Structures are given as structure tokens and as C-alpha cells.
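The complex appears here without one of its protein chains, the remainder shown in place.
The chains carry the letters A and B, assigned in the order they are written, with residues numbered from 1 in each.
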Amino acid sequence: MTARAASLAVVLAVALALAACDREVRKLSHEPTPELQTTVGDRQGDLQPGAPGPGLKETVSTRSFDPGNAWEMAQGQRLYDWYNCAGCHGRGGGGGMGPALSDDRWFYGSEPDQIFRTIMEGRPNGMPSFKGRIPEDQAWQIVAFVRSMSGLGATNAAPSRSDSLGGLNRPENERPTSHPYVKPPEKP
Amino acid sequence: MNALQDVLHPAGVQAGHIAHLWWFTVALCAVVFVAILAGLSYALWRAPRADARSAPDMASMDRPESGAKRAVVTAVALSILGLLALLGASVATDRALATLPLENAVHIEVVGHQWWWQFNYDDPIPARVFSTANEMHIPVGRPVVITLQAGDVIHSFWVPNLHGKKDLIPGRITTIQLRADQAGTYRGQCAEFCGLQHAFMAFTVVAEDDAAFQRWADAQRKPAPEPTDAKARRGHDLFMSGTCMMCHPISGTTANARKAPDLTHIASRPTLAAGTLPNDPQGLAAWIRDPQKLKPGAQMPAHHVPDDELDALVAYLETLR
Partner (left out) sequence: MTFDAQLNSDAPFNFDPGRNQQPEDKRDGPPWGSPQALELERTWREPPGLVGWLSAVNHKSVGKRFIITAFCVFLAAGLLAAAMRLQLARPDNHLLGPDLYNQIFTLHGTAMMFLFAVPVMQAMAVYLLPLMLGTRSTAFPRMTAYAYWMYLFGALMIFAAFFLRAGPDAGWFEYVPLSGPEYTPGHRSDYWAQLISFTEVSGLLVSVDVVTTVFKLRAPGMTLARMPLFAWAMLVTAFMIIFAMPAVMTASTMLLFDRTFSFHFFNPSDGGDALLWQHLFWFFGHPEVYFIFIPALGFMSSIIATFARRPIYGHPAMVLSLIATAFFSFGLWVHHMFATSVPELGKAFFTAMSMMIAIPSAVQIFCWIVTLATGRLNIRAPLLFVLGFFFILTLGGLTGLILGSVPLDLQVHDTYFVVAHLHYVLIGGAVFPLFGAFYYWFPKITGRMLDETLGRWNFWLFFIGFNVTFYPMHHLGLRGMPRRVYTYPADMGWNTLNLVSSIGAAIIAVSVLLFIVNVLKSRRAGAPAGDNPWGAPTLEWATTSPPAWCNFAAIPVVSSREPLWQGARDATSPGHVAGLATDVREGLVTTVVDALPDHRYVYPSPSIWPFIAALATTFWFIGSFYMPTAMAWGMIPVIIALTFWFWPAQDETRKHLLLEKRA
């Protein structure tokens, strides 16, 4: 009888959590899958981060991509900060110099493919082309995060707020410390 | 035995104080442990045997057991004395740790990242400030004041041969003072669980005499040399026009992002990826191609680049001494 009740409860728990199954996988190592290569077109603008040049030739592109995966989205969240997307689009996608990403207006489409192209090819009036600057794997992760900011994709797997200190390491309410020279603590 | 990362092989005054306290405490605890086991053995030897049908001995309900009382009170009193001794020794050591003389100190700012260490050497003259990763040099006999900050989650700075640990807490600035008294190479490691690659977040500490330290610091302050041969030149161009410079800084070049370890003098460091693998051309090539195989979860992505480009990149990085 214990077994029956236990199996009943297991079935319930499974039913509740099954949907979450693939969202939680953390695929750390990716085998390249050339057949899934997304064609990146020509650069749409002449803006590019850093000096122009040949760039590394990635022999293969990308892998099967799960836009609803929590881990990929969280990586995208980190990279959104690392590659300074926030510099134009605002932290949390609120917009600034560039258009907001957390609303439902999309100049160049909100489908993952379209956002991916926007990142890689660049767009007129300011969006640089990151082709050759951001590995395509990571660009897909950014796509997942960007979509989550406006509630697209699996909202259930999307991160809520960010924990990062924005590269500052120091919050505004921290006691001031002299920098770069650190005063030695006074001897007791 | 490898004593690179060992509490009981102190190489600095702080770790030395702690080791003294350690041996005192262990000796006292050993005496207590033996005494309690001796008491228990005596009890087991002394007491007659019985079985479940034996009548219980209810005599203790009627008359006081003065012998037992004396034994327990004495034992408790001795325990209290022992504990006071431990407390006194502990507080005295604590004071000794806090009163390290700090004249002529070297100031280093440590930032912990998932999963590597950034060391910024402070200097009153901003141009002399420099930054390195996963490797810390300190002069023997001079105090070092280390300011600790976390870039993401909580880490803990720990070089057992030199001192105990201190946490790096996001939003707080903590400090630790230490001094190496013996020249040598020591290993430090993150001691607070910080995620997937907590196991490989180590760094090397090189304690050397002041002159050697100054030579090292001067070399670190220099910008990266211009590549001379064609292959390294090509590697440089690939680095600057590709994905590498989006995260890694190399001073003296256009690479100035600050998200990943500073590579200005990477070839002079003993290990790659915070103690994950030795720093040689093969290791470097393997690391660039697929870091996730060597250190799953590390924040550097795989680069499936043609062999000739990889060779060129490695050749360039090997020039960064």
C-alpha cells in the first residue's frame, strides 16, 4: 500500500516537473554540427567593434539550439553584459542610445533567426556587425536572452533580475575606499 | 610529499602562528581524548556483567553517590581549565595575526572571477599599476596587504602555507595581511564553493627576494612586445580582429576588454586556466580549441578554427613573455 501511494505521488511529481526537463540541462561541451549552419549574410553597416581584419575562420558553425533552455539564457545574460550590449540597449533591455529590447517593437523581426542576423550582420543606423567577433554559439545564447527580456520564448526558464555588479565590483552604497592605492589598516 | 598547499608547512609568519596554535591544541585534545577513553575502558573493565533479567540496582535513588559526584565534578573542572587554556591560546594567536607590522607593504588587489583570479598590483603612480592573472609574486620578508573583491559570486582566498583564508564577497571589500618568510613557490586555491569549476580555481604564489620581485614587477609593467616573425604577426592579427580580443586584454595593443585573464605576459606563467593544465604550446592549443573538454563550464567558448590559424595564435601568445 505504501508502494501504491508512493508511485502515485511520483507520477504527480513527474507530471509537474516533466515540462522542465530540457530547460534545466546544461550542455557544456558542444560537438560542432555543420549541417545546422546558419548562413550569415553580408554586413549591413560598416560599424564593427575593434579593428577590421580577417578574423578567425570558424570551420563549422553551430549546433542544435534550444531557445527555452535556462542555462543558455543565463549565459546570454552574462554575454549581454560582457559584449556591452547594455551600453546601447540598456541593462535589462530598457533602451538608451539603441532601441529598447524589453518592449514588443522589433524593427528587424523577433524570430530567433532574425535576431541572430541582426547581431551578426549589423543593422543601419548604429547596430554594429559582430560577425567574427562573437562566436556563433554565444550569439545564439544572446538571442535567447534578448527574446526573454520581452517575454518571448519560455518565460519559465528566463532569469529574473541580474546579480552582477555591472563590472563595478563596488555598489554605490559601499563605504568609499581610496583607489588605486589602498590605505593600510591602522595598527591596533 | 607535496607540500605546496599544506597547513602544517608554514612559510610565513601568519601560518607559523597558526601552526603553533595547532600543535598546542592537538596535544591538549589528544590528552583529553585519551583520558575519556581511559575512563570508559576503566568503566567497562570495572563493571560486572549482567543480563536483561538481572534486578536493576535502585540503590542510587536512596543514598548519594559521593565518589561518583567527586569524579564528575573533578572531570568537569579539569575540562573547564582545558577549555580556558585553549581559549586563551586562540585569542593570543588571533591578536598576533592582527598585529603584523605593515611598514613598506606591497598592496595587491585580488578580484575573484568564475573561475580564475585577477591580481592588480597597486601603486601610487597610476602608470605603474599592472594586472596579471592566476599568478602572484611577492617579496620575501615584506608584508603584503591584499584587498579582496568578488566579481560575481563568493570566493575564498587561501594560500595555506602563508595564512588562513578570507572570503571575497560581492559588494564588500575584505582585506588580508600576510608575509612570506621563506622563498618558494606555493599554491593557493579557492576555498568557497563557487560553481561548476570550483575545483580548478587555483593560483601560484611565488615568494622571492625583493630584487627578483622588482625585476618581475618591472617586466609585468611593460606592454606586450610587437611580434617579429610572420607567423606570430599573423597570430596577432587574428587575435585582434577575431573573437579573442572581445574578452582578453593585452596591454600595448587594441585588445582592452577586461572580462577574461590579462594575456600581456601569459607565456611567463606556469599554468593555464587557473591551475588546470601546464602552460606549454600543446596545452595552449588544446585549450583554445575546446576549453569545455578540459574545464567543463569554463566561460571561454570553443573555437573550431583551422590548424594553421591555431598555430599562428599559439605562436603569438608564446611571444608574450
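Quick note on the criterion: contacts are C-beta pairs under 8 Å (C-beta built on N, C-alpha and C of every residue); 3 or more make two chains touch, one makes a residue touch a chain.
Keep in mind that what you see is a predicted model, and the values were worked out from it rather than measured.
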Hidden-chain contact residue, picked from the options B:Val110, B:Cys190 or B:Leu284: B:Cys190
Of B:His137, B:His163 or B:Arg179, the one touching the omitted chain in the full complex: B:His163
Where the unshown chain meets chain A, residue by residue: 1-2, 4-6, 9-10, 12-14, 16-18, 20-21, 23-26, 28, 70-71, 73-74, 77-78, 156-157, 159-166, 168, 171, 173
Missing-partner contacts on chain B, residue numbers: 1-8, 15, 17-18, 21-22, 25-26, 29, 32-33, 36-37, 39-40, 42-44, 46-58, 60-61, 65, 68-69, 71-72, 75-76, 79-80, 83, 86-87, 89-91, 93-94, 97-98, 114, 152-154, 156, 158, 160, 163-167, 169-172, 174, 187, 189-199, 275, 296-297
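The working rule: only the chains that are shown with their structure count from here on.
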Geometric centre distance via CA averages, chain B-chain A, whole Å: 31
Chain A to chain B touching residues, read off their complex: 26, 28-30, 32, 49-60, 78, 82-83, 132-135, 137-138, 163-165, 167, 169-171, 174-175, 177, 180-182, 184-185, 187-188
Chain B - residues contacting chain A, complex: 98-99, 101-102, 105, 107, 109, 111, 120, 122-124, 126, 129, 145, 147, 149-153, 170-173, 175, 177, 196, 237-238, 240-247, 254, 257-259, 290, 292-293, 296-297, 299, 301-306, 309
